[in-house]
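Mind looking over this structure? Questions follow.
Some chains have been omitted; the remaining ones sit where they do in the full complex.
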Amino acid sequence: MSTSATELAHELASSSVLSFPLDQWYVAALGWELKDKPLGRTLLNKPVVLFRTADGQVAALEDRCCHRALPLSSGTLEERGVRCGYHGLLFNSEGKCLEIPGQEKLPSKAKVPAYHVRERDQIVWIWFGSKAHPEPTCEPPAYEVHSSGKYLFGGDVYHYDAPYQLIHDNLLDLSHLGYVHLRTIGGNASIHMNARMTVESDDTTVRVVRHMPNSAPPPTYTAAYPFKGNVDRWQEIEFHISHLRIWTGAVDVNTDALEDSDRGGFHMRGFHGVTPETETTSHYFWTIATNPVNDPEATLSKVVEQTMMTFDEDKVVIEAQYKNMLRFGARPMVDIHVDVGANRARKIIEQLRHSS
Amino acid sequence: MSTSATELAHELASSSVLSFPLDQWYVAALGWELKDKPLGRTLLNKPVVLFRTADGQVAALEDRCCHRALPLSSGTLEERGVRCGYHGLLFNSEGKCLEIPGQEKLPSKAKVPAYHVRERDQIVWIWFGSKAHPEPTCEPPAYEVHSSGKYLFGGDVYHYDAPYQLIHDNLLDLSHLGYVHLRTIGGNASIHMNARMTVESDDTTVRVVRHMPNSAPPPTYTAAYPFKGNVDRWQEIEFHISHLRIWTGAVDVNTDALEDSDRGGFHMRGFHGVTPETETTSHYFWTIATNPVNDPEATLSKVVEQTMMTFDEDKVVIEAQYKNMLRFGARPMVDIHVDVGANRARKIIEQLRHSS
């Protein structure tokens, strides 16, 4: 009748298909999460402790003291590394044991595996490689929106009781706005549904673009920016294997071309890191950036707050969807027109899970 | 050592024996539960969405949108049916998809299975048929107590973490009153224990009758009805496969015969729909009806309130019993005299589970 999350996980684990694409940089944290305490987080089924060293670098170790298996994330940070909260063993950012209290000789086995981790533009990335590529084969992606100085931004980390691909599906389809987000940005279901949409893709990305020329600017836009009247609006969704970028905005009607990546006007740029925690649960790291002209700080606050409400609504829907999928077990689903982008992303993931 | 609920469910699922009798009308809801929102409820392992259409009819569909598996019960009701809360697909009471927002052509596969459901005397019944009888072979039972106008009544729906047959056992045995219901209607353990009891049964029903002639009327009776002194009391329990009817009451001593179904006096008539949710959990739909002469509304309130307290106590006991059965695993039980009625009901269910 139904398939439990555990059964699903076991089934996946015993097959030769990967649960997740490997040889990728995944988001492990937002930079400001790592302060004066170690942070424990399971990523792609690996319990990891993340921390910032005295010189400001980020580090990631297996979240298990090699002595008696206590999570290092329940320990404390020191100048030289992380100290276990049980018997006080101290490890540096490479996982080397530097000290065993009350004992002079350090056994050579006293060490903890380390992960490749990098911070770039305030996003902390972790490399999960295949046996073929245990070392990173590239640098983690840049995200200039955080560093260019053109935008104000805020963000948060959400935990999902749902597999990561259901979050991809949701983000690649903006047609649900009129139903799920009735309370926040609803009321325009038909505008969204009938907008001109193009979908492009290659081996690792999907790009969904929708243009709404000569339309009335929504209230948030008007409040943030001195539009003269009607606007030309765009919504651009870019799917990458471990994250999505969603760029929405508007210019005064018939000024800059919507295709021009240097167009002016009002912008909202979303970063969405989707990292599997396990086969059945996920981390969702998001930031929203904007360039308000009128009352910038207040407008940012409002944009972050509304984004948060919207993502709260998505979380309720996606977790309910997954719970129902478990209740009903594997069953065919009927596709509709809005699924094109999401289905291409699924094909990309599918291919990577089989090829690694 | 112990058997988990899940293991029990799996064991049952893999055997050729049915978990529940099929080809039966089961209670799905009390009529007044279906108002302006869809209601999700799992019945006999099937997740069902129940709703009332614009013309007042009741409808039941599989609780899963055929597009992306969201429960339809988290959607909204409209004039024409239920609309999914994710991408807005609209289904009518037969499960036919009437609309896919932003798309003109409706795929022929866009539909949801419907269940046979009927409302009668404010009870909503659902048919769970075998392959031999997917269509109802009869009408759902009438319950004139709700419709005759002779009674005032109230009721509620309880969820049980226990299999349905433990509720049957409890309702077919009134000897536990003196122990479980010490705080509400206790104190008369010996009266209940020593009352004359007859048990009759056939292939689908069990009838347990107890008479307490020339006894002092309990306080609730005296408050509700102008008895002159001692009374002749009756307790009649009627077990049917999917529900029980319990009729208790009293007449002035030596007036109407206790065997006379048209006897006067004070009556309390209970309806008890017991519907499996899963092999290990149940829904319990109950109403209590009465015909008070003195201060009818206040007496009804008191009767409903006391019934509720009594059923709360039963729930505590039955769930503790089931939890303990799981802890100890399959073990012989010692029968005592009060089990006659319950054991006959178990025999009826047993036979139906093997014969379907």
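Some points to look at:
Letters A and B name the chains as they come in the text, with residue numbers starting at 1 for each one.
Operating definition for what follows: a contact is a pair of C-beta atoms (placed from the backbone, for glycine too) under 8 Å apart; a residue touches a chain by one contact, two chains touch by 3 or more.
Predicted, not measured: the structure shown is a model, and the values here were computed from it.
The total count of identical chains across the complete complex in this file is 3, with 2 shown in place.
Operating definition for what follows: only the chains that are shown with their structure count from here on.
The mean-CA centres of chain A and chain B are about 47 angstrom from one another, to the nearest whole unit. Taken together, the chain A residues at the contact with chain B in this complex read 1, 4, 169, 173, 175-176, 178-180, 189-190, 192-194, 317, 320-321, 324-325, 327-328, 331-338.
On chain B, the positions that touch chain A within their shared complex are 6, 13, 42, 45, 47, 63-64, 66-71, 74, 83-89, 100-103, 107, 109-110.
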